[in-house]
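Entry: chain A
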Amino acid sequence: MEGLFTFAPAIVLFPLVAFAITLLVGRYLPLGGAIPGIVATGGSLALSLVMAAAVAGGETTNELVYTWFETPEITFHFGLLIDPLSAAMLVVVSLIAFLVHVFSLSYMNAEGETGLPRYYAGLGLFTFSMLAFVVADNLLMSFVFFELVGLCSFLLIGFWYRTKSAPSAAKKAFLVTRFGDFFFLIGVVAIAASYGTLSFAGDASFVTAAESAIDSETFFGFDADTWVTITGLLVLGGVIGKSAQFPLHTWLPDAMEGPTPVSALIHAATMVAAGVYLVARMFGYYALSPTALAVIAFVGGFTALFAATMGCVKDDVKQVLAYSTISQYGYMMLAMGVGGYVAGVFHLLNHAVFKALLFLGAGAVIIAMHHEQDMWKMGGLKEQMPVTYYSFLAGSLALAGIIPFSGFWSKDEVLYDALIVGLSEPLILAAYAMALLAVFFTGFYTIRMVRLTFHGEPRSEAAESPHAIGLPAKIPLAVLGVLALVGGAMNLKPLEELAGLEVAFLERWLDGQGVGSVDGLTYHAYSETVHYGHEYIGGPEGTVILSAALSLGLALAGAGLAWTLYSGPEPTRHTERLGSLRDLAVANYYQDEYQVWLARGLTLPLARASDRFDQTAIDGVVDGVGSVSRFGGERLRRLQTGQVTDYAALVILGVLALLVVLGINGGWFL
Partner candidate 1 sequence: MIEPVQLPDAAALGPALVLGLTALVVFVFDSARPHEPDRGLLAGTTAAGSLLALGVGVWYMIAGVGVPEPDGAGVISLFDGQLVVDQLALFFMLVTAIVTALVAIASYDYMDGHAHQGEYYSLVLLAATGMATMAAANSLVTVFLALELASLPSYALVAILKDNRGSVEAGLKYFLLGALSSAIFVYGISLVYGATGVLQLDLVAEAITGETGQHVLTGNAHDVAGHDGLLGVGIVLLLVGIAFKTASVPLHFWAPEAYEGAPAPIAAFLSSASKAAGFVIAIRVFTTAFPVEATAGLVGFDWSVAFAVLAVATMTIGNFAAAVQENVKRMLAYSSVGHAGYALIGLAGVGAGANELVLGAALMHLFVYAFMNTGAFLFVALAEYWGVGRTFADYNGLGRRAPIACVALTVFMFSLAGIPPLGGFLSKYLLFWGSLQAGMLFVAGALVVNSALSLYYYSRLVKAVWFEEPVTDHGSLAQPVGLYAALIAAAVMTVVVLPGFGPIADSALDAATAVLTS
Partner candidate 2 sequence: MSTAWIAISAMALIGVGLPIGMITLSSLLRPSVPEDGKRQTYESGEIPTGGTRFRFNVQYYMVALLFVIFDVETAFIFPWVVTYRDALEGGPSVVAVLAPMLAFLGILIVGLVWAWRNGAVSWARSETTDWRSTQNQ
């Protein structure tokens, strides 16, 4: 390791040191042990920026740090892989971790919480795990830190262990993501067993090995390309669990039981982001398998719609955000699945910023509301908390995908990439259609949330006299608000397509043009591998305009609908009332019959149906697995009668059974 990269391990180790300090002596430190964490994440942020600068200067690193142990077949090691992708992710993760630490001063310290050292220690460990995951240079190391991330979320979601719901939410999050991780584990092992390497990059990477194996080798009786699909999908199991994609998304809404800054961290930068980041990290591998890509795209598109509809009926501000997260990660998966690597990463980065912003904003609102989270008890906060309002609004508009906020640019690119592939692939087109429809719902629930929270008249005592929030809460909000506004400038792809300006910075960054890059890990290399053809309507320019117009139009329509539905000082609970169409027509805030139909005839049933499906079918399956194993265990334990004579008889029976079975096997009785 040379030059600046000598310091790269420090990025990861700073939060670990903070964790250790806070854990050991946190109770003697001021501010509940927040300072080591803030200093450490600040240091990580600074160093991450240095790394990004180094990458911009044309350097990258892919180094072995510590060899775990070797066998003749394979070496297990820890290593650092810093390329444009991980450098960008490092900056975002450490930035958000830093801001969350600062924000926590307001959210946790000022509220007189107990157990703060435990909280900050957890945050430190969480940040450490995620940063280590980001710089991992091989799949096993990824897996280890992926799991550690899950463990930290378990600890932090269950922070308020005295409540009834938090521990079970923590356990659910842990178990559901673990369920996905078992597939991941099988995938890791299968990849190791078939290629003898787990490295992401370089000549000895499993991607290279798989590439050369295709058309020439078979593994475990499968063709190499089938095997790539199988292993890729197994790893995807972990991604689906962590990134809360259908059908393993159920843990995420429950995870709202954790402290709000933790939610911000989980949703924006760490746990949930880990899944999509993993897909991006090993994108070269997925690019080899059209089937795996199609599955990713379809799951993504479906999740985007499915979660967005559910977001429309939630009353708890954090629940709305939770479903929006699931939906937005669906977009990223869609982007990955259609080969839109840049679009996916772009949306990942943008989403990290604006979702952190929204959660921190929601956190500020929750402080102000004395820990009330029901949006129907809020209202009228706009005048009382302007900083929060304007930053939250910026985040909301970004989430809804309204030009010129960051979310518009990335979501548009996702949809554009999906569209040009979808025109020749019917399955992708279906995914695209669902994602497009989800844009409408996104606009709807986002603006509904803003309206209910900040507009209208205060609907509770707490909303009339909100609690003041401190400076540590306002600064992160302001920083993130600005970023949510200008973040789109990272990659103004439509402008490049239409006006020929060279403004797709992120694309060049990820492609290693003018900056450092690792062979085989560039957008360019990926695009060559992906087998999709592109089609256009009215040429590339026409398609760009069409796609942008469609998504913006739908977003505005959804937003506009919500804006009008929930206008006025005392908005009505549309989603609560299931009255007949006539009752609704009397209501004067419907603009036209189409919207009424859309709101009543489609939105609500769909949303309710998916919500019910979520509650019954999926949770039912999870519970069912539990009961089957319990029942089986119950049967098995009955063997254990407690009578030693029975045991002796069973032992003798067992011996006889072994003799008979092995004897038949050995042909003794013939």
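Just so it is clear, a residue touches a chain if its C-beta (ideal position, glycine included) is under 8 Å from a C-beta of that chain, and two chains touch if they have at least 3 such contacts; residues count from 1.
Regarding candidate selection, all candidates are chains of the complex that A comes from, given by their letters.
From a predicted model like this one, the values you see are computed outputs, not experimental measurements.
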>> Just to confirm the interface: in this complex, chain A touches which of 1 or 2?
In response: 1
>> Quick check on the complex: what are the chain A residues that touch candidate 1?
In response: 66-71, 73, 143-148, 151, 158, 161-162, 166-167, 170-171, 174-175, 178-179, 182, 185-186, 189-190, 192-193, 220, 626, 629-630, 632-634, 636-637, 639-640, 642, 644, 647-648, 650-651, 653-655, 657-659, 661-663, 665-668
